[in-house]
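A single protein chain has been omitted; all remaining protein chains appear in their positions.
Chain nomenclature is as follows: A and B, assigned in order of appearance, with residue numbering initiated at 1 for each chain independently.
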Amino acid sequence: MKLSLRNIDRSFGAVQVLHDVTLDLHPGEVHALIGENGAGKSTTMKIMSGYLAPTSGEVLLDDRPVAFASSEAAEAHGVVLIHQEFNLAELLTVEQNIFLGHELKRGPFLDIRAMRERTRHLLDRLDCHVAPDAVVRDISNPDKQMVEIAKALSRDARVLIMDEPTAVLTEREAEVLFSQISRLRAEGVAILFTSHKLDEVKRISDRVTVLRDGHVVAQAMTQAMTEDEMATAMVGRDVSSLYPERAAPVGGEIVLTVEGLTVPGHARDVSFDLHRGEILGIAGLIGSGRTETMEGLVGLRAATGTVRVEGRAIRRDRPRAALDAGIAYLTEDRKERGLLLDKSMRENLTLQSLRDFTRVLIDEAAEDRALDQAIADFDIRAPHRAVEVGNLSGGNQQKLLLAKTMLADPQIVIIDEPTRGIDIGTKKQIYEFIHGLVARGKSVIVISSEMQEVIGLADRVLVMRQGRLAGELSRPDINEDRIVRLAMGLDGVRGAA
Amino acid sequence: MTATDAKGAGAQGRARHLDLKVLGPILALLALILVGALLNANFLSMGNITNVLSRSAFIGIIAVGMTFVITAGGLDLSVGSMAAFIAGLMILVMNGLLPTMGPGWPLVFVGMTTALVAGVAAGFINGFLVTTMRIEAFIVTLGTMGIYRSLVTWLADGGTLSLDFGMRSVIRPIYYDGILGISWPIIVFALVAIAGEVVMRRAAFGRHAAAIGSNDQVARYSSVNVNRVRLLTFVFLGLLVGVATIMYVPRLGSASSSTGLLWELEAIAAVIIGGTMLKGGFGRVWGTVIGVLILSLIDNILNLTDGVSPYLNGAIQGVIIILAVILQRDRKAGA
């Protein structure tokens, strides 16, 4: 089945977000839709799948105009959107999720046997080995993704639209997904996906459409475009060097010493140093305890061990202790732990440093000035100042989160997944910002699941495996092969530390 | 779009966005006042206004505290029972010390201190169980609601605790007198409301309470001491229950197991009518004040009017409460 958009315009109030968008999804073809945050990708996908109606233009299904009244209507036509945040009931089983709202029945009763049978069949087809009666909460992210796809297939999806399917997957997990996508393509399903990872786009898509500011700026067979060309089309300028050159040398002074940090159930006996002006990368598979170690370090989790800042041991039993010692931790989960989505930018910006804006009362004028400064410094783009932060794009949320963290003026910044779900132009801005920090004598720890990010940014890399430090790599030795070997436990040699 | 564009668009967008949700409760209040004035000429008399405002004070003072608890994502069902218990305690302490201290302001002062200390202690117990023991606020306060109600019944031996007659004339002015013709309960209510509004909007405590109600994980990751702020909202509410009790006891000089019955629901209703979100994350004290006034005006108007069967009073209250909330529905639709 072929799904086409013809000359689609879409406005929200006075703001037009899509201009004359035309594209075709062919059966048995994988189509990548790329663009910066706010370029109009989400709106395009929502119009395809019936969540939004176009302001003008046509949606065609096998060349006949259709008007989906709702996402349910689109699903009835075999067009299914899989959201970036999984739309699964965490406490139900895989099988219950797949048939949610479409339960098979025998007479008045649920036909559990038939549903289990079909679930097994669907999962087999996807080469996914999760049990039909497993509770969704307990299965891994890629398995959840497979369950979403199985759910779509159970509704006879012929057009599958995926919003950043690899954003929450590790590279290995993404591989599994890609092989499933190839399988579906072979079965004649039309697939559209978005991604910020251009290497992925290059590898698995057949055709690519680039959006910028709501316009289609490029549309081609994937093999006809290089990654650089894609990036240039997205940003409208040359972005060939994503990672800035190191401007200032790493200082010799040790600012942070961690000794024997143990986070029960997550990390054991982690020790390392951090130098002034250094970017320290932390790599490892998801589940290797990277995030938990850092949360233990700043007191967000119960932990034992010693943390010294410039020689002075810090307490971790009070929420502000780490911050007062100059350590700020920027969470990987900006929607659930980083920002208050139903509050304005101003309230979010100053939440962590409210003390600095308060004498007896909060100085709202000073807050406003801080927001002006943050908007300018971090290039935060918002429709208006009172906008609820949940309505900002991911990249702008991340910039606001950075601004919020930096407002407390920390000497040591721990950034967990600095660019997850963020477009390439914003990524570059964030990398430049990180370099700016170390140039000013601050020290940065970057946790990332993106190998290229760690390699491109870090002066030194610690690799974690199963809650322990598996090894340390310094500048000339930092490469993908060494990191993977350490992370997978193939290479237990520790560097000099 | 540049930063300067953002500012201009922001001002307009905000103004439009705010209108209905702000005006909703005010419109409801004005409509009630209009209806009252049309139905009875005495409605706008000084005497009636004083009556309505004074009797609103108990629930009103408590509801200001409740606004903070609800904004921080909590709930307190125990305030009515707590008020009854504190009133009983205050009367017992004053009666007990009367032979040694004699009637007079020192004894009134002791009674007031008792009420405030008992309120803070009761609020602390609720807050401690909710934060440190991690029990749902609904369950904790449902439990303490029953405990305080039983305790006051037990203290009163199933009957009524009455302040010794010698003390009544000394303490009476706290409810009935005032300055410049404005009675003390009205003055105290106004001061509590103004202080509450300022704290909610302009103090770090109010901002932190809203942040916790909005998403306590975000607050925790933003170095906010979540447990302490939550605990303080309950302590603050307990203190205000103590203040309300200080106003209440002088009125009739007695407390029984029926004192403060259903005050918790009236206070919660006032908070919600005022536009605070029941699930937390957003609160406004001035709205709560309007909610309290709406609730007491309904009673007042029904008493001043003939033609409506008293059996239907509850139904009319219910309809007006729901209407007042529907008037602010724009909030949700706009989001």
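Everything that follows uses one rule, which is that contacts are C-beta pairs under 8 Å (C-beta built on N, C-alpha and C of every residue); 3 or more make two chains touch, one makes a residue touch a chain.
As a working rule, contacts and distances are computed from a predicted model.
> Just by its UniProt name, which of "D-ribose-binding periplasmic protein", "TIGR02186 family protein", "STAS domain-containing protein" or "Ion-translocating oxidoreductase complex subunit A" is the chain not shown in this complex?
Looking only at the record, the undisplayed chain corresponds to "D-ribose-binding periplasmic protein".
> For the chain omitted from this view, which of the shown chains does it touch?
Those shown chains that the absent chain touches are B.
> Please pick, from B:R201, B:R220 or B:R251, the residue that touches the omitted chain in the full complex.
B:R251
> Any idea which of B:S81, B:T114 or B:T259 touches the chain not displayed?
Counting the whole complex, the residue in contact with the absent chain is B:T259.
> Considering the whole complex, not just the chains shown, which residues of chain B touch the missing one?
40, 42-43, 45, 47-48, 51, 55, 153, 156-160, 162, 176, 251-252, 254, 256-259, 261, 299-300, 303-304, 306, 310-311, 313
Everything that follows uses one rule, which is that only the chains that are shown with their structure count from here on.
> Looking at the complex, which residues from chain B come into contact with chain A?
1, 3, 6-7, 9-14, 17, 198, 202-204, 207-208, 210-211, 214-215, 217-226, 281-282, 335
> In their shared complex, at which residues does chain A touch chain B?
On the chain A side, the touching residues are 300, 318-320, 322-323, 329, 331, 336-343, 347, 351-352, 354-355, 358, 360-362, 364, 372, 375-376, 380-388, 404, 408.
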